[in-house]
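Missing here is one protein chain; the remaining ones are kept as they sit in the complex.
Take a look at chain A:
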C-alpha cells in the first residue's frame, strides 16, 4: 500500500445523513466515503493531495437512536429584504416563530477502520512529495493532533481517532459477518465537476466495504 494509512475512529454518535432524507435526517447505516475523507482532511490536508478512501471496516453492530431538536427553518424572501432595504417593510423573522422541531435518526456507538491513500494533485509544487505528506499525516494521527476535531457527519458528534500501526487490526463484531447489501450510498461529491454527487452500491462483506471508485455498480 503505497502512501496508505489506516485510521481507527470511534464515537458515541454519528449521523451520515441520507441526501434524500435531509429535513428529518436519517443516517446511512455506515460511514460514507465522503465523511471518511472529511475525517482525514481534519487531521491533514493540503491542496497538493487528494485522499481516496479504499476500504472501510465496520467494527460495531449498526444501532439507531432518534433525537428531536428545535431547529431554525428560516428563509426570507429576497424581494421582501430588498424592499426593506429600500426603506419599505421590515422582514420579521423571529427564531421562536420559525422553529422546526426536527427528528434525526442517528447511529450509536460507532467504530470504523478507514483505509485510505492519497494522490498528488495538479496543485502540488516542487516541495510536495508523497513521503512528506504521509509522514505529516502519520505523525499527527499518532500524536492526536488535528487541524480541527473531526466529526461523524455533524459537529456535535466528535470522532476520536488513532493511527493503526503495522500488525494492528481490530476485528468486526460477529453479527457483521456474512454479506449485506447496503443499497446505493453517496460516495462523494465531485467538486471538480460542479459538485456532482456520485453514488455507489455499497456491499459489506464480513464488515468490510470496498469503497474504491468507480466500482462495477456505478450509477450516474
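Convention: a contact is a pair of C-beta atoms (placed from the backbone, for glycine too) under 8 Å apart; a residue touches a chain by one contact, two chains touch by 3 or more; residues count from 1.
Heads up, the rule we're going with is that contacts and distances are computed from a predicted model.
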item	value
Hidden subunit of the complex - UniProt protein name among "Hydrogenase expression protein HypE", "Ferredoxin--NADP+ reductase", "Type I-C CRISPR-associated protein Cas7/Csd2" or "Energy-coupling factor transporter transmembrane protein EcfT"	"Type I-C CRISPR-associated protein Cas7/Csd2"
Of A:47, A:144, A:183 or A:197, the one touching the omitted chain in the full complex	A:144
Options A:135, A:156 or A:181, residue touching the unrepresented chain	A:156
Selected residue (touches chain absent from view) among A:66, A:171 or A:196	A:66
Residue among A:13, A:37 or A:187 touching the omitted chain	A:13
Contacts of chain A with the absent chain, listed as residue ranges	12-13, 63, 65-72, 74-78, 81-82, 84-85, 90-96, 101, 103, 108, 140, 143-149, 151, 155-158, 160-162
